[in-house]
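As structure tokens, the structure follows; a few thoughts come after it.
Of the protein chains in this complex, all but one are displayed in their positions.
Order of writing sets the labels: A, B, C, D and E. Residues in every chain begin at 1.
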Amino acid sequence: MRTNKLREAWAAGRGTVNGWCGIPSSFSAEIMAHQGWDSLTVDCQHGLIDYQTAVGMLQAISTTDVVPLVRVPWLEPGILMKMLDAGAYGIICPMINTPEEAEKFVSCCSYPPRGQRSFGPIRATIYAGADYPTKANDTVLKIAMVETQQAMDNLDGILSVEGLDGIYVGPADLANSMGKKPGFDPTDETVLGAIRTIVESARKHDVFAGIHCGMPAFGRRMIDDGFNFVTLMSDARFLTMQAAAMVNEFRGSEGKVGQTTGTY
Amino acid sequence: MRTNKLREAWAAGRGTVNGWCGIPSSFSAEIMAHQGWDSLTVDCQHGLIDYQTAVGMLQAISTTDVVPLVRVPWLEPGILMKMLDAGAYGIICPMINTPEEAEKFVSCCSYPPRGQRSFGPIRATIYAGADYPTKANDTVLKIAMVETQQAMDNLDGILSVEGLDGIYVGPADLANSMGKKPGFDPTDETVLGAIRTIVESARKHDVFAGIHCGMPAFGRRMIDDGFNFVTLMSDARFLTMQAAAMVNEFRGSEGKVGQTTGTY
Amino acid sequence: MRTNKLREAWAAGRGTVNGWCGIPSSFSAEIMAHQGWDSLTVDCQHGLIDYQTAVGMLQAISTTDVVPLVRVPWLEPGILMKMLDAGAYGIICPMINTPEEAEKFVSCCSYPPRGQRSFGPIRATIYAGADYPTKANDTVLKIAMVETQQAMDNLDGILSVEGLDGIYVGPADLANSMGKKPGFDPTDETVLGAIRTIVESARKHDVFAGIHCGMPAFGRRMIDDGFNFVTLMSDARFLTMQAAAMVNEFRGSEGKVGQTTGTY
Amino acid sequence: MRTNKLREAWAAGRGTVNGWCGIPSSFSAEIMAHQGWDSLTVDCQHGLIDYQTAVGMLQAISTTDVVPLVRVPWLEPGILMKMLDAGAYGIICPMINTPEEAEKFVSCCSYPPRGQRSFGPIRATIYAGADYPTKANDTVLKIAMVETQQAMDNLDGILSVEGLDGIYVGPADLANSMGKKPGFDPTDETVLGAIRTIVESARKHDVFAGIHCGMPAFGRRMIDDGFNFVTLMSDARFLTMQAAAMVNEFRGSEGKVGQTTGTY
Amino acid sequence: MRTNKLREAWAAGRGTVNGWCGIPSSFSAEIMAHQGWDSLTVDCQHGLIDYQTAVGMLQAISTTDVVPLVRVPWLEPGILMKMLDAGAYGIICPMINTPEEAEKFVSCCSYPPRGQRSFGPIRATIYAGADYPTKANDTVLKIAMVETQQAMDNLDGILSVEGLDGIYVGPADLANSMGKKPGFDPTDETVLGAIRTIVESARKHDVFAGIHCGMPAFGRRMIDDGFNFVTLMSDARFLTMQAAAMVNEFRGSEGKVGQTTGTY
Partner (left out) sequence: MRTNKLREAWAAGRGTVNGWCGIPSSFSAEIMAHQGWDSLTVDCQHGLIDYQTAVGMLQAISTTDVVPLVRVPWLEPGILMKMLDAGAYGIICPMINTPEEAEKFVSCCSYPPRGQRSFGPIRATIYAGADYPTKANDTVLKIAMVETQQAMDNLDGILSVEGLDGIYVGPADLANSMGKKPGFDPTDETVLGAIRTIVESARKHDVFAGIHCGMPAFGRRMIDDGFNFVTLMSDARFLTMQAAAMVNEFRGSEGKVGQTTGTY
């Protein structure tokens, strides 16, 4: 089975950088796949992307050796197992707030005896190799999002679920849940404190940890703080930023425009 | 944030007319958006429409100032939040039969602290404006379908759920659930009585009320009876009716054909 | 090979009624296919429809025994032959103004020795049967649009091209070309005169004749005047008309809206 | 209403053969529909197929009188009811492990009073006829997958659920769940014993039984053992097998290649 | 009819900035449409975009008042007229090298008596208004690309074609054709000289002129040199640049990656 290069990097202590795809297009995904990311996540939760489009994007990412991840819309077995069969090498599942939810998530992602994943890796065997059925449980990453106060309160229980490979911090939802303003690269001490708590707990439980960031400097800092991987914004944000910057530079004194999509 | 013109109309006591899209095409949606409706609902429950297609239809509706609504397939958090992120200005959720289901529905549609909606309004900020995150809870309509005897029995409880903006009557399912024949524009007194009960209860709880109708005259009557909005059939029905009428008029004495899709 | 029911009807002296699909959706096409038309035309010229979508629409029409026709965008061999391979039982080609163009059109639609059609009826054999290759030349209808003054001037030459099965009048373009206002169901005597000339010439050359109409009454009149088939408006028009009528009836004294797409 | 030819065959004691579609294409589905299967299943669980694509495939199958079935991704009401509205004449639901799950499944598929299916058969009435609403409950097949040890333990309870028409054995998951290697056409006695138990129990409860097979000989044997229908592999497997065989035959002594997708 | 805001700006002497869409997605197009461009061009020549996708992108652009332009793949009547019917407010046609080609181009884009455009503005009337048929010839921009030595040699003839509204310089092809290296923002004096010649000739003939640029500063300079509009790179380039910049900033001393798509 094709190895999971994220596991290799993290085992070797190397922090990785993850790209984020929210534009529903296999071409934008293919462009992203050539820009040097260690992994790319097809975001089927907040991204404007449905299953059939996601399959095309997974194929586009597979034109390179960038590791393909998928964020599913919710902890719902149907879509979750479909994404695994389509060849995702890791699933990020939003809003895991209790150990029971974490257990359900891991179970859906794991073949028996560990879990209840149904058998039929139609594209996964093509991408990964014929021995996928026996090695998938140990190769595919199961990453739970920790992004609410409730999840913070249940952190040890969540991190204790056997087979949960990693957790992923969504700072916007986490801040929201704590009554703070959502956004990338938080400066609020309460939120930063929660993030520190999460990464330290993850290390203690030998669980990998990732976080969604905005700018590279903040991402670097998070790696230095112990995170195994960081995401930098998203394709939609890159397009927005660069287009707005070009127009504004062109217009100069004519007055600035654009960048209306600034808060997500 | 772009105002919700339905809220404005209803606050001003003006009843509105809603169009219904079941054909999976951004072009038929754009045609509908130019025919004078106050709002259009992309029907992802009984319509032949999936998420990715719905996004294109929401874009097509956004070429006008018609208010875009979505009926989700079921009370399932994944698709529900995806539709909000895609810019729906109101969600109609089928088969809300208990206060607990109504509460779950409102919670999925509301950012903290009211609810558990996850943060990432990727297209919603483009459609609505950069202040969407702070104003969405008060702008986006959360409309529960009341369409079973069980829902009738729980009506006060459902209408008491904080943050539930409106209810929507599905006469076909309501009739079915009462052992009556499903159809538009019911004449059965039991069903009509139930409809009256619903709209009166809604008024009492200051909750908006809408109903799916067939012909304009019945829709008018429903507005007069206190409903805030009515739907008239659907795009698929319009196409069926007009095409069959034209063919039959052409054929004349040759014998009538068509209209085989008459009951939905 | 599945017979071409249009040829049968016309041979028997029965005028047929053709539906027109401009909405790019296999579902609207399937709805249309159940309303009693003898044939349906997937309009890839002015319809909002491309090849891949057209294939799905041809499949939808094939769920019935309605005869599937395609109007190609232009006299361009690539798309023309692709539509034949996809199973169209007739091709309507716009803007055939000279005998040379008519000859090129027929040649592209006919296997050797009559023409230069390339061999590969990938879906056509599925739809029509395994003997398609030997019978297609005699079954598939080749229909040239006569819609300019230049075509009028070359009418005899065009109608004399061997293998041209029919001509189709586009009254809008014909009127435009004669300096008249385009529209359905012309009342202008010059245009009506031209239409009469066309159908009479077609009869004389034993070539079938069809015409794009608006209302059924005008269609009936054209059949009475000798046309073999008439089209009544289009799916997009039906949807527009019926939706606008319903909204306007609902609004009543509130003021009319809609129907902005009235001229096509 | 169009009859369900599977019910007719099974009532007459004739075993049927079911094709399996995992390639997301209405054209591959149409090809399959012409190869002599009694029924075709659009596999939305392990197949690479989403709802919108499935609709196109159902249309393609409807160009023939092959009975269209759908396997849904999971016991989730939203997608399940959407597939029924799209015209599926049978639903295969994976991982039904308890009588409660079987009851929920049947309820979602049945109109009141038997169940809670919501009313809106938008394409089903087109495919089946205008009397679909009153006859669907008795026509559409509700088939639960029995594919775990837990389901085996609950077999009598599952088979006793009123309105459950059939069960379907997934040998790969069943073997997996019993600690055996997943695969088609099992030879392991424990798995074969379980299969015998299932079919015998089904017969006893007057519930139809089907099973997913690999080769025709094993399928024949299963029919002889009492199964009402068998599936033979899938379109994806056929394509893989035949392509690999052709390449290998061509290469001969050059060395074999291909068939890397062999285990699903 | 909706006015063409480019004509208004240019008539008022204001240079405009045009965005360029090569990613086949209505969402990336909608993002672009909100960044402050005066117009956006859906590039169906070198962009990875086909007709059906382009329609969705035109709809997305129509959610704003940004002027929608289309670059067609080639001077081929079929696709050219389809794009006009879909509501493009300007067509950029590549490789117009002779006055005859320019004449054919203008003719295809113009209704009689000026040209031979066929009548059927199915979406154009929805976007532009019911008077589109009478005003389209004067509103829609017909812009010929001047991008070869041959076109330079025929410049006066091309610019003299009645009804040609503008010309557009493709510096990459122009350089290529002159034996120079293709690229944005040329510094080669021969190429710059040719560009100067073009804009001066255009001014002399009262024909609008645009040019494809890279950076805003060069675009500004071109406006100052007399061009009416400039394009800045493309969405695909923006995404590439920003993603690569973020990754490289993150990696720092680890070594640069990405930007492999640098030359288009």
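Observations
Going forward, a contact is a pair of C-beta atoms (placed from the backbone, for glycine too) under 8 Å apart; a residue touches a chain by one contact, two chains touch by 3 or more.
Computed from a prediction, not measured in an experiment: that's the story for all the values here.
Note on the chain not shown: across the whole complex it touches A, C, D, E. Contact with the chain not shown here comes from a single listed residue; of E:Ala9, E:Leu48, E:Met215 or E:Ala245, that residue is E:Leu48. Between the chain not shown and the residues C:Ile79, C:Ile92, C:Leu141 or C:Leu159, the one that touches is C:Ile79.
Touch with the chain omitted from the figure is made, among C:Pro121, C:Pro171, C:Pro186 or C:Pro216, by C:Pro121. Note on the undisplayed chain: of the listed residues E:Pro94, E:Pro133 or E:Gly166, the one touching it is E:Pro94. Think of the hidden chain as still there; on chain C it touches residues 50-52, 55, 76-79, 81-82, 85-86, 111-113, 116, 118-123, 125-126, 129-130, 132-133. Those residues of chain A that touch the chain absent from the view are 26-27, 30-31, 34, 55-56, 59-60, 62-63, 123, 126-127. Mapped onto chain E, contacts with the missing chain fall at residues 22, 24, 45-50, 52-53, 72-74, 76, 79, 94-95, 147-148, 170, 172-173, 176-177, 179, 182, 236, 260-264.
Convention: only the chains that are shown with their structure count from here on.
With steps allowed only between chains in touch, the distance from chain B over to chain D comes to 1.
Taking the definition of touch as given, a chain qualifies here only if it contacts chain C and chain E alike; those chains are B.
Most remote from chain C, judged by the distance between CA-atom centroids, is A.
Among the remaining chains, the Cα-based centre furthest from that of chain E is the centre of D.
Work out the mean CA point of chain A and of chain C, and you get 52 Å between them.
Touching two or more other chains at once are residues 24, 48, 50, 52, 76, 79, 236, 260-261 of chain A. Judged by the touch criterion defined above, the protein chains form a pattern that is neither an open path, a ring nor a star, and not fully connected either.
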